[in-house]
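Following this message is one structure expressed as structure tokens.
The complex is shown incomplete by one protein chain, all other protein chains being positioned as in the whole.
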Amino acid sequence: MSDSTMERLNALLPEWLETSRLHTGQGKVASYIPELVKASQDDLGIHIMDAAGNHVSAGDCGVPFTMQSISKVFTLILALMDHGEEAVFFNVGKEPTGDDYDSMIKLELVEPGIPFNPLINAGAITVSSLVGGDCKEEKSRRILEFFRKLANNERLGYNEDVFRSESESGHLNRSLAYFLKHNGVIKDDVEDVLAVYFRHCSIEVTCADLARMALVLAHDGTDPITGEELIPRRYVQIAKTFMTTCGMYNASGEFAIEVGLPAKSGVSGGILTLVPGQFGIGVVGPALNRKGNSLAGVHLLERLSKEFDWSFF
Amino acid sequence: MSDSTMERLNALLPEWLETSRLHTGQGKVASYIPELVKASQDDLGIHIMDAAGNHVSAGDCGVPFTMQSISKVFTLILALMDHGEEAVFFNVGKEPTGDDYDSMIKLELVEPGIPFNPLINAGAITVSSLVGGDCKEEKSRRILEFFRKLANNERLGYNEDVFRSESESGHLNRSLAYFLKHNGVIKDDVEDVLAVYFRHCSIEVTCADLARMALVLAHDGTDPITGEELIPRRYVQIAKTFMTTCGMYNASGEFAIEVGLPAKSGVSGGILTLVPGQFGIGVVGPALNRKGNSLAGVHLLERLSKEFDWSFF
Amino acid sequence: MSDSTMERLNALLPEWLETSRLHTGQGKVASYIPELVKASQDDLGIHIMDAAGNHVSAGDCGVPFTMQSISKVFTLILALMDHGEEAVFFNVGKEPTGDDYDSMIKLELVEPGIPFNPLINAGAITVSSLVGGDCKEEKSRRILEFFRKLANNERLGYNEDVFRSESESGHLNRSLAYFLKHNGVIKDDVEDVLAVYFRHCSIEVTCADLARMALVLAHDGTDPITGEELIPRRYVQIAKTFMTTCGMYNASGEFAIEVGLPAKSGVSGGILTLVPGQFGIGVVGPALNRKGNSLAGVHLLERLSKEFDWSFF
Partner (left out) sequence: MSDSTMERLNALLPEWLETSRLHTGQGKVASYIPELVKASQDDLGIHIMDAAGNHVSAGDCGVPFTMQSISKVFTLILALMDHGEEAVFFNVGKEPTGDDYDSMIKLELVEPGIPFNPLINAGAITVSSLVGGDCKEEKSRRILEFFRKLANNERLGYNEDVFRSESESGHLNRSLAYFLKHNGVIKDDVEDVLAVYFRHCSIEVTCADLARMALVLAHDGTDPITGEELIPRRYVQIAKTFMTTCGMYNASGEFAIEVGLPAKSGVSGGILTLVPGQFGIGVVGPALNRKGNSLAGVHLLERLSKEFDWSFF
């Protein structure tokens, strides 16, 4: 089945991508981190990889971009591997919120004042504080190493300009973090936690890197190409569940209905998604819709899901 | 695979159920509808049915109870069958809310003021207004007929005491409905819409009925026993997605992680769930946890999901 | 002092009024009650009365309009006269909210779920249910009689078109009222309570009527012209305090700083205000600002307060 899919993708993906690219004009490149505005409004790229390591790609799939919120999936997994479910979910909940990803409302209004889930900003900052390591440098080093292994790419590194830009302008994340400190959710120094958080958001990848990382999730934690077991299956299951219920910000419900695949987006326009047991997929399209997801990227994934009946619901 | 599962269930289900029953004391029977308080705190029952019509049941599976919120899944499907996706989702959203099921906050705060999804009260009331029929009586008649067909049970009917109790005490639902009328989401007379809503909430079933209805969803809309196609596959897909993201109130995220099956609960203590391609399951346990779901019922489903690795994530 | 003020008013009020009238174009006539839209955008009128019964008026002071929210001040006083402070403030709070006058948020979020004050809609509906009387008709009759005495005008009556229009379209008030019923704040039949509420909102007055009613408040409850004691002084004090902290919706704080007089506005464009110990004032100007107060009316009162140093702060 996978082979015939690859054949059809080879033949039709470029055309489908160009159709979706027509919609980039309706989106808007993220401007809240000054450095991100430099991305090209019209870019759209995709990379799809199967368990044998074959891939199909189209469009601007070579453009590098920062992971931003996509990194949250893997720092969650690392924190789970470091401390186990109980310790992590003592500090962060399991529920979608319906609010914007940077909202503080539920932290103030809903007892016990922990973030609703690990994929909104408040939750991901909390998770950053839970990654093992004696200092922020070691936490960051361990995260980068883990991401390199998942992407099977030793050259993965930071975009220092984005990191600096985000550190300097990230006042809303600072506000969230101090609120969490006040609530006793974050124990460490707030600036140290934010440094770890901004660092992993600024890790630079291409669609191929995302696809490879996604492929590991699609195969229950084992890299099907190397055969190496990288993540315990239970933690992959947890990650895929969160990706389904909260991976696309407060458009996750719609994405589940229209695409039906676990996915995680970032404000850089990247989307990581996967077809369970089959493909890892990386997408980039910096023009975002109102909810903060790549407009043309979501459009293209809807098309693919319908063409191949990929929804797992 | 299904056969060996049935064998193991036959051997172990009663014991597992009794273990879960020990937790009923920590829950609380719903009191907001006066008539519901009469349910037995310690009841717990389950009925599991496979595609061949074989079943395993245990505990108080013969106790009748009202569907309450479980009915929302099937009125949604009926409204979709009557009007199609576009018309329905013009009036109700696709996102989980993170709020209580009877909350009005997002209706007031979030543009465009439509219910976030069809499984919270505001959304289900809206959906009730969308079911086809010239008057409330016809709408109610069509709903009951549809439910009877799905449950393959011509004797399905209303619990008139619960209906009356809910009509008389349902002021919060009235408040929601008038808010929706103000926002232009409901066009019909509010009391008529509520009559339809309270009617389908008061349809009385047993675990076996729920299991049979769930079995249809588990087989993409076709009753695998009669072979009859009852629901278009796409609408089953939509229903299962909503059940996964919002089916267990604002504990849906946790249920997805701990059980990993599409499900819908009601304040009567009922839960309808399914193993895709395999089983339909009905559960009842009136003692509820803080989020409004059957405490022992959820406990039992977590056990089953772990024993048989049923999570579809 | 009062005499020289009257002289200056006689000379200058028409000119000041015309200056304020220039701003009516920036406002918007209320449209949420269909019947209210018929008011003239450019109207502006004022009537100022002193303790001797002398008055100065200017502009469209003869135009009749419905009291709307202005009536809330006097139903509160009547409920206090009927039941005393303790009974009334068991059901309604004393705090400004900062929210829109028809907001439900605090009812849902803030324990114990009673309205924050008697001048927001939820509070005024609650107060309507507390007015003495065996049935809605008697409550309405007692209210009208009380208002007639305060205005010294036996011909005060209802605008039946506005009453009907508001009854038919008042879904948001219905929603509020059912929420209050759910919270146990309203004990009576909701539609009966709303009938009383809509009735007193639809009492039709002119600026002269408002000025006379305000004059009674300005003189601690005694009509200075007839010498009749109409309201116990303590209840006048309570009313003036609420008018100061919440009388101009969520622009009350600004009005207190810029004008500094107890006042109450209505969506018909009316404003009742007073200079303690001196004047009763009625204003009408149907074009409203964003907060729901007469735009030109507020402008004119700011001018008057500054010219005569009327702020009591």
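Note that the chains take the letters A, B and C in the order they are written out, and that residue 1 is the start of every chain.
Here is the rule we go by: contacts are C-beta pairs under 8 Å (C-beta built on N, C-alpha and C of every residue); 3 or more make two chains touch, one makes a residue touch a chain.
Note that this is a predicted model, so its numbers are computed, not measured.
Peer 1: Please identify which of the visible chains the hidden chain touches across the whole complex.
Peer 2: A, C
Peer 1: Considering the whole complex, which of A:F179, A:F242, A:F255 or A:F279 touches the chain not shown?
Peer 2: Touches the omitted chain: A:F179.
Peer 1: Tell me which residue among C:W16, C:F65, C:Y101 or C:F116 touches the hidden chain in the full complex.
Peer 2: Checking each option in C:W16, C:F65, C:Y101 or C:F116, the one touching the absent chain turns out to be C:F116.
Peer 1: Of the residues listed, C:C61, C:V205, C:I238 or C:V284, which one is in contact with the missing chain?
Peer 2: Going through C:C61, C:V205, C:I238 or C:V284 one by one, C:I238 is the residue touching the chain not shown.
Peer 1: Which subunit A residues would touch the chain omitted from the figure, given the whole complex?
Peer 2: 103-105, 108-109, 171-172, 174-179, 181-182, 190
Peer 1: Residue-wise, where is subunit C in contact with the chain that is not depicted?
Peer 2: 93-99, 106, 110, 116-117, 237-238, 240-242, 244-246, 250-254, 256-257, 260, 262, 311-313
Simple rule for what comes next: only the chains that are shown with their structure count from here on.
Peer 1: Fit subunit A onto subunit C over the CA trace and report the rotation angle, somewhere between 0 and 180 degrees, nearest 5.
Peer 2: The two chains, subunit A and subunit C, differ by a rotation of 180 degrees.
Peer 1: If you list every residue number at the subunit B and subunit C contact, are more than half found on both copies (same) or fewer than half (different)?
Peer 2: Counting which numbers both chains contribute, over half are shared, so the two copies meet through the same residues.
Peer 1: How many angstrom lie between the CA centroids of subunit A and subunit B, rounded to a whole number?
Peer 2: 32
Peer 1: Could you say which residues in subunit C touch two or more other chains, in rising order?
Peer 2: 109
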